[in-house]
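A single protein chain has been omitted from the complex, and every remaining protein chain is retained in its original position.
Should a chain be cited, it is by its letter among A, B and C, assigned in written order, with residues numbered from 1 in that chain.
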Amino acid sequence: MGSIFGKIFRVSTFGESHGNAVGCIIDGCPSMLEITQEEIQRDLDKRRPGQNALTTQRNETDQCEILSGVFEGKTLGTPICIVVKNKDQHSQDYDEIAKCWRPSHADFTYDMKYGLRDYRGGGRSSARETIGRVAAGAVAKKFLGDNVKITAWVESVHAISMPLRKDTPTQEEIESSPVRCPHVQTSAKMEEFIKKAKAEGDSLGGVIRCRIEGLPAGLGEPVFDRFEAELAKAMLSIPASKGFEIGSGFASTRMFGSQHNDIFALDENGKPTTLTNNAGGVLGGMTTSRPVEFRVAFKPTATIAKEQKTLSRELKETTVVGKGRHDPCVLPRAVPIVEAMAALVCADTLLIQRTARI
Amino acid sequence: MGSIFGKIFRVSTFGESHGNAVGCIIDGCPSMLEITQEEIQRDLDKRRPGQNALTTQRNETDQCEILSGVFEGKTLGTPICIVVKNKDQHSQDYDEIAKCWRPSHADFTYDMKYGLRDYRGGGRSSARETIGRVAAGAVAKKFLGDNVKITAWVESVHAISMPLRKDTPTQEEIESSPVRCPHVQTSAKMEEFIKKAKAEGDSLGGVIRCRIEGLPAGLGEPVFDRFEAELAKAMLSIPASKGFEIGSGFASTRMFGSQHNDIFALDENGKPTTLTNNAGGVLGGMTTSRPVEFRVAFKPTATIAKEQKTLSRELKETTVVGKGRHDPCVLPRAVPIVEAMAALVCADTLLIQRTARI
Amino acid sequence: MGSIFGKIFRVSTFGESHGNAVGCIIDGCPSMLEITQEEIQRDLDKRRPGQNALTTQRNETDQCEILSGVFEGKTLGTPICIVVKNKDQHSQDYDEIAKCWRPSHADFTYDMKYGLRDYRGGGRSSARETIGRVAAGAVAKKFLGDNVKITAWVESVHAISMPLRKDTPTQEEIESSPVRCPHVQTSAKMEEFIKKAKAEGDSLGGVIRCRIEGLPAGLGEPVFDRFEAELAKAMLSIPASKGFEIGSGFASTRMFGSQHNDIFALDENGKPTTLTNNAGGVLGGMTTSRPVEFRVAFKPTATIAKEQKTLSRELKETTVVGKGRHDPCVLPRAVPIVEAMAALVCADTLLIQRTARI
Partner (left out) sequence: MGSIFGKIFRVSTFGESHGNAVGCIIDGCPSMLEITQEEIQRDLDKRRPGQNALTTQRNETDQCEILSGVFEGKTLGTPICIVVKNKDQHSQDYDEIAKCWRPSHADFTYDMKYGLRDYRGGGRSSARETIGRVAAGAVAKKFLGDNVKITAWVESVHAISMPLRKDTPTQEEIESSPVRCPHVQTSAKMEEFIKKAKAEGDSLGGVIRCRIEGLPAGLGEPVFDRFEAELAKAMLSIPASKGFEIGSGFASTRMFGSQHNDIFALDENGKPTTLTNNAGGVLGGMTTSRPVEFRVAFKPTATIAKEQKTLSRELKETTVVGKGRHDPCVLPRAVPIVEAMAALVCADTLLIQRTARI
């Protein structure tokens, strides 16, 4: 249970890190959508390892193949299955961890829940699981079209934070930074700091900010399936995420209502808008048509090259040193995953929105 | 859509603030559970308005009635319907807001989504909607039993914050504070500050901390339906919530992996535990058996007694002053709601957990 | 689990026969739909007991009350809760069956599944459970509007069968028959036969035919959620139903493909249709725009006034004689239930259909 996301645009993902393949089925994608393997590949390429010195050196091209649901360049309305074969498995790196629980990894909880786990490369808890999400997200983005723009970027790594960006950075700005931080000086500092942490066998966390522009008002379903609730679930489902805030978020708790309230007014086109957007684009669980803006906290990568105490599966004290290949900081590669999950939420809520009125 | 929560222990809520009644149906509550109307009432009493000077003076006794699903003191396994009649409606207070959108309220988005709304008392977006949640949560808590303890309390109001509490406060400590802050001096400051804000026609937000103790390891379903993802959705579905963090949360982003990782070790009973709990009781989306600990941010109440500019439904500029009865700070009454939603997540995941192994 | 029906237009029903009330919540009904309590009551009146000599003499007016979701005569898009209080309970009639399992009733299986049951009047397995369905069905019908016509009638009782009716009987024809069989002579024979069976302490079954006209082509979701699959589930969920067939049904098995195939041709308006409708209005799980036609088999009422052997809950041999009030033949009162369930399937599939294309 737990590997299906969405109510109409439903994504089932599958795959372990060192199994045969990873991927997804999208059930409920509307028909007549033009989509190519290349468009999906483009997003997968942003997520794939080995892009630069900051990421794991696992060498995967992550070539996707569409097995179904697309015919003559268009979606059929039938399930779309997308598969990526695993290639560069170094399973021998993981023999040791078969027998113990790496600190702050999911080894222990998989053992507790299921009584066994595929320990090779983290199995299902590996970041490779997110390939299915990114592939599905690429289809969702295509469905959203050019009117909806989802932009995520790294806002902070450890204590290094970029200035608040009021306008939305371009994809070019973001992609030109190896850290995916669209502020040149901050990006350079982050890069240096990540390399230093890596050299010391340590790891780092940080915050990703994401902005969704172009959504119509009214998306999201009160009371449980609020737009921000679905987003929160989507973001907390990403490996290593520890927090979510929408709009003013935790900072709102230190404001007065008279400061925080967003005043309604007409925009230049005579349409209703709000002068501020502390709401982060949602009121009462539904979008306001103002940008949806949220932040996601990621903890430092659990795998570190330092020796750590731990327990073996037989409850003996032992030590473990992170081998395998891993990112010292997941933030840069988490950017396309945040965008993909946001796209899934948008696609699903937009489809459900069609049923709101008679 | 959107008013059903859970997969097995499924709660449907209904009701508008000034309609005939509010309540819920619980479908999927296991049979043979002893439950009384009084036990449900006890939790509703914590949530109901008019408890003290800090809360809305709407005078509702919120007496619940069980309409089905319980027989001779035990659950039948059939749907449990619980209803609370609305009594003290002052609908005339709301005539004005029928025609305009209150800043940072859901008036605008309900109009956008549905084309109409029940403007009396906020309709479905009123905090009265949470009565169904608290009633269902009371049943869920009974199912969880004494071994699982869910404790929420107010940690901060505006900039007034209590010291970090390592041990878990008792219900008595929490309930003896009108703010539900189990730190006497801080509680007094908060109370004073809330009264001051109220006197000035303003409102306040804050943070609730919640700890769940006694859960077995392995609850939660990777990859999308992680325990913390379900919690995040549950919490962001509560009116006025703006953020969620689990364990070290946003603070984790400024730690090194070597600091953040929780080392496995044996506890005094020879069982595996972790020396620290930065994880907040979850790894890889599953519980570790350590306390699940999270924080929820609530914005300042949108209704304020100060005059604010806004738009009418006809897009004319107008002003609005908060009438009706409302809380200057939702935090104290949000405590039982946070607990209820946490209980729903626990009950549902515990039931699903029974299907994890052959 | 199991008391929620539908994916978008989701109906949760609740209630035991001798509990406080029965009813439903509809989550996902579109907003702006005009609906009154009277329209719902009209359908409930068709279902309620005591209509004539052929039905149980339990005296229930089954007055419904809308608790939420409707404002100034229109649906709000929020959950619609409809409740009917139970009034004429004669629970003392059922003391005996608390201790034994009535043959072909659900007493045994409720005990096996849940370990207890509300034995009074059959509890949740009573036909009173269908009140929530009929109430929700009335709302669904209103949503379907005048263009979609759902007509069910009794085609056979025991071996007494009316001639195949090619045109659709009017509601007046059906309602003028106490058996709801729109063929005067057959109806008279059925009535007489039912009275005779009742006099002999016995019971009867029969077949209901239902026709849905006016549906657009394309409703239903391949491959699992086919229109006819959803209908089949809906019908087999009605108490006492034992079979379902769509179009030519079981008779199709004795036809050649060359006889059975429905030839496509243009109708008088130049639109595509089929010359015959052996398909029963569905192909590949989707509607063709031709009438959807199906039949549902109902077994003879399990409650009979004859003494029958059975077992007590303590596994002792005993006997039981049907007391309480019951229908000697469920068919007449099952007609509005079949229509209601058909309406729920239509409403849900029509809403989902809005998501089929970009």
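Simple rule for what comes next: contacts are C-beta pairs under 8 Å (C-beta built on N, C-alpha and C of every residue); 3 or more make two chains touch, one makes a residue touch a chain.
Small disclaimer: the values here were computed from a predicted structure and weren't measured.
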* chain A residues touching the omitted chain (full complex) -> 1-4, 8, 10, 12-16, 19-23, 25, 27-28, 31-32, 65-69, 71, 74, 76-81, 83, 113-118, 123-124
* Structure fact -> chain B residues touching the chain left out here are 7-8, 28, 30-33, 75, 77-78, 143, 222, 351-352, 354-358
* Structure fact -> It is residues of chain C that touch the chain not shown, namely 1-5, 7, 13, 101, 103-106, 108-110, 112-115, 124-125, 129, 156-159, 197, 201-207, 216-226, 228-237, 239, 242-250, 252-266, 270, 272, 274, 278-280, 282-289, 297-304, 306, 308-311, 315, 317, 352-353, 355-357
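One rule holds for everything that comes next: only the chains that are shown with their structure count from here on.
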* To do: Report the most central chain, judged by the distance from each chain's C-alpha mean to the global C-alpha mean.
  => B
* Structure fact -> Expressed in whole Å, how far the mean CA point of chain B lies from that of chain C is 39
* **chain B, residues touching no fewer than two other chains** => 1-4, 13, 113-115, 124
